[in-house]
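Before any comments, here is the structure.
Removed from the display is one protein chain of the complex; every other protein chain stays in position.
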Amino acid sequence: MNWNWFYRMGSPRWFYESTSRWLPWLAALTFVLLAGGLVWGLAFAPQDAKQGNSFRIIYLHVPASFLALAGYFLMATAGAIGLIWKMKLSYMVMKCAAPLGAVLTFLALFTGAVWGKPTWGSYWVWDARVTSMLILLFLYLGVLALQYAFDSKDVGNKASAILALVGTVNIPIIYKSVDWWFTLHQPATIRFTEAPSMHPDMFQPLLVMILGFYCFYAVALILSVRVEILARERKTSWVRERVKQATQNTLGAGL
Amino acid sequence: MISNTGFWAFLRRDLLLINRRRGEVASPLIFFIMAATFVPLATTPDAELLKDIAPGIIWVMALLATLLSAESLFASDYQDGSLEQLLISPQLIVMPVLGKVTAHWLTTGLPLTLVSPLLGLLLSLPTDGYLPMMAGLAVGTGCLSLLAALGAALTVSLPKGGLLLTLIVMPLYMPVIIFGSATAQYSIQGLAWTGPLAILGAMLALAIALCPLAISSVLRLTTIN
Amino acid sequence: MISNTGFWAFLRRDLLLINRRRGEVASPLIFFIMAATFVPLATTPDAELLKDIAPGIIWVMALLATLLSAESLFASDYQDGSLEQLLISPQLIVMPVLGKVTAHWLTTGLPLTLVSPLLGLLLSLPTDGYLPMMAGLAVGTGCLSLLAALGAALTVSLPKGGLLLTLIVMPLYMPVIIFGSATAQYSIQGLAWTGPLAILGAMLALAIALCPLAISSVLRLTTIN
Amino acid sequence: MVVGPSLLSVKDLCFERDDTQIIDSVCLDLSDGEILQIEGPNGSGKTTLLRLLTSALTPTRGNIYYRGKALSECRFEYLSDLLFLGHQSAVKVTLSAEENLSWMTGRSTVCEELLSALDSVQLTGYSDVPCYRLSAGQQRRVALARLLISDAKLWILDEPFAALDSQGVALVEDCMQKHLDGGGSVVLSTHQPVAMKAVRRYSLMDQAIQGAV
Partner (left out) sequence: MVVGPSLLSVKDLCFERDDTQIIDSVCLDLSDGEILQIEGPNGSGKTTLLRLLTSALTPTRGNIYYRGKALSECRFEYLSDLLFLGHQSAVKVTLSAEENLSWMTGRSTVCEELLSALDSVQLTGYSDVPCYRLSAGQQRRVALARLLISDAKLWILDEPFAALDSQGVALVEDCMQKHLDGGGSVVLSTHQPVAMKAVRRYSLMDQAIQGAV
């Protein structure tokens, strides 16, 4: 089997140039999905029988939770690829996925807490899923902190990749144990773990929002990886060339 | 040499040093939050019970966070010889020491105080308790930083000083923690919480007056070998 | 060089080193006791309430004690160049690493376990809970030591690694602490406590199998500069 | 006598750290009984090169061959034959000189051999004093006592004369000479002149100092 494509994909330059081509399209799609989903969900979807309008926060909460989890696995996978095949690009992806994931996790926690006030009567409950989400945030923060603690970028990348991997082993264990812990101590006050059998009119905008968040995640990740590439490769000729072109263009536009 | 090493110079340099290692800035804060989250996990998720122990837990964890981050207050200065240079500089070393402690407080005590309502939320602390708790923490962590610096000075020449530092300083923390957690608890119980706060303030004043002097002489003593 | 650096050699040397600094042997232990006594001071002296949170508090403090003492596990070896010598020794470094971790457990986890009934007494833990608590601590602190060693390896080259270590390792401690404190709590509530203990045992087995390998590769990585 | 492959040979070794080229295409050859001094001004990469040779650092390009075999194939053999002494001397300051030495040489008890080695480095009265009580030079001597006991074929020494007085320097030179006479080899870096005959020199260019980062 020919592995050339694989190594070419590892080249920052290839990544930069190929993403330049289709990123605008992806960004446009993201915008359409998010805007459409939001308007649909917030304005047109029917009210919830019990929760009234407060349920509408689901259109942010669920997609953010999904991506926070998926983002961790993406980050760990990128780290593993970096460790095994020594690919710079893969480390860059890992590095950019960490803050993005942390922000999404925070968003999930925040929207969940805001939602909790009307439904549970308090912002915070030590529920299994909620707690493991908090731990996920800590894992993200650990990876981030370790990354920046090292003066050497290379060592920082590898160390945080290993930590991310160890975290992946732990996420299922953590989830299981917290779940188990919760069922032990507290009678089910409120459970939201069972997927609510949702009305299709509420569910369809949710699907659109989830898709939109996936696209948004991709766009944000690619953009920050591109910035990272420019910073790391600033001494190479192709980046210099591009910077020169870009400054000329803006100068031209200004004149 | 090191001619104008006053308060501001050391404050500025320590902040610069901390800022250089990005990961370090947030560490005491995250320790604080994480350690406090562990308590419900290990004990009980029951909000009624948590509410009662919340101020105490928050204070114990704030104490530990200050303590642990103080460990390295003088360590790197000792190892690379900067401390020796400080000791043979013509000025009194009280002001530089105070500058270093201030930098420490600005990067631990202050953020801990600011983030404590979040922990209050997690541990179901009644909202009335937030303000007293923050006031108490702001003043109390000042004392904690000063006392921790004293401990750090005492253990600076020991390779594994961290735990020993804890041993030395912890008993000194006793009054701070009692009055500190009382501030929040009084307010929850509807009592006047300015009393314990005033005592905390008095302790802080005393600590500011005495600790830097003590630290200076301890540093001279422990760095002679 | 350093030819027969197997498990026993490192175990013996680390015990010797710890023994040389007498003050250090007792430190984790005293930290453990002191930190746990702070909780009633800061929260409430009410025995009924303390009883409920006792196993949890004991576990949280055991966790912190292990974590803090692990910080220096590789630090001095890194600073004086011993770690570099270990890395270029012909053997696999897994066994030496395991030896070091064992020495760490023997000087922290084991004494903590042995002294825990005393804390149980202070925190009004029912006597039925003593045996399960000790069994849980014995097994659980093994996991804690191994995970802490991983964190220590990751942060060994950082001057202020202590707090960062905490940050990294704490989330990984979550399952250990949940099952650990459950062991004692189950027995108090009259449930079968062998279940959580068995899970702790499984986690220890997993950690023994994976951690030393991970630590070895991390050490190679973080010591290159 | 048939000439076999040289003891150590380095082909086109490169090393970069954070995108800066520190070692650039170094080629070396070392035979049995030979001593090689790595020369170069401060920051020219001597320490880095020596650490590459010990396999503590991994080169970004190029290879190291031990007796004709690539290092990856004979790591165990190579490392068993190697003694490395770096800037930091791996002396544990809480242990005494004899404990340090017995530990470093992998002996489980303090034997005659160790004590006589400590005598030779003039630490006679100090063998049971904890090392933090020793001066900079005395601590370095503890580490150097390893040379007297070692049976490694290849010594890699980074600034072995650092912190030593002239007597100490003579002692180390003497020790290296004996090692060479017994068929061993030495690679060392030092800024001081080496008073031994037949020292081959390899000079690292001083581009590091001149070129900006």
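Order of writing sets the labels: A, B, C and D. Residues in every chain begin at 1.
Rule of thumb we're sticking to: contacts are C-beta pairs under 8 Å (C-beta built on N, C-alpha and C of every residue); 3 or more make two chains touch, one makes a residue touch a chain.
This structure is a prediction, so every number in the text was calculated from the model and none was measured.
Q: Which listed residue (D:K92, D:R141 or D:H179) would be found touching the missing chain in the intact complex?
A: Selected residue, touching the omitted chain: D:R141.
Q: List the residues of subunit B that touch the chain left out of this view.
A: Per the touch rule, subunit B residues meeting the hidden chain are 1-5, 9, 13, 16-17, 20-21, 76, 79-82, 84-85, 87-90, 223-225.
Q: Just checking the interface: what residues of subunit A touch the absent partner chain?
A: 151
Q: May I ask you to list the residues on subunit D that touch the chain which is not drawn?
A: 18, 40-45, 47, 87, 122, 124-126, 129, 133-138, 140-141, 159, 162-169, 191-192, 209, 211-213
To be clear about the criterion, only the chains that are shown with their structure count from here on.
Q: Averaging over Cα atoms per chain, report the distance between subunit A and subunit B in Å.
A: The computed centroid separation for subunit A versus subunit B comes out at 35 Å.
Q: Indicate the residues of subunit D shared as contacts by at least two other chains.
A: 17, 93-94
Q: Give the residues of subunit A touching no fewer than two other chains, as numbers and ranges.
A: Subunit A, residues with two or more chain partners: 138, 141, 145-146, 149, 151-152, 178, 181.
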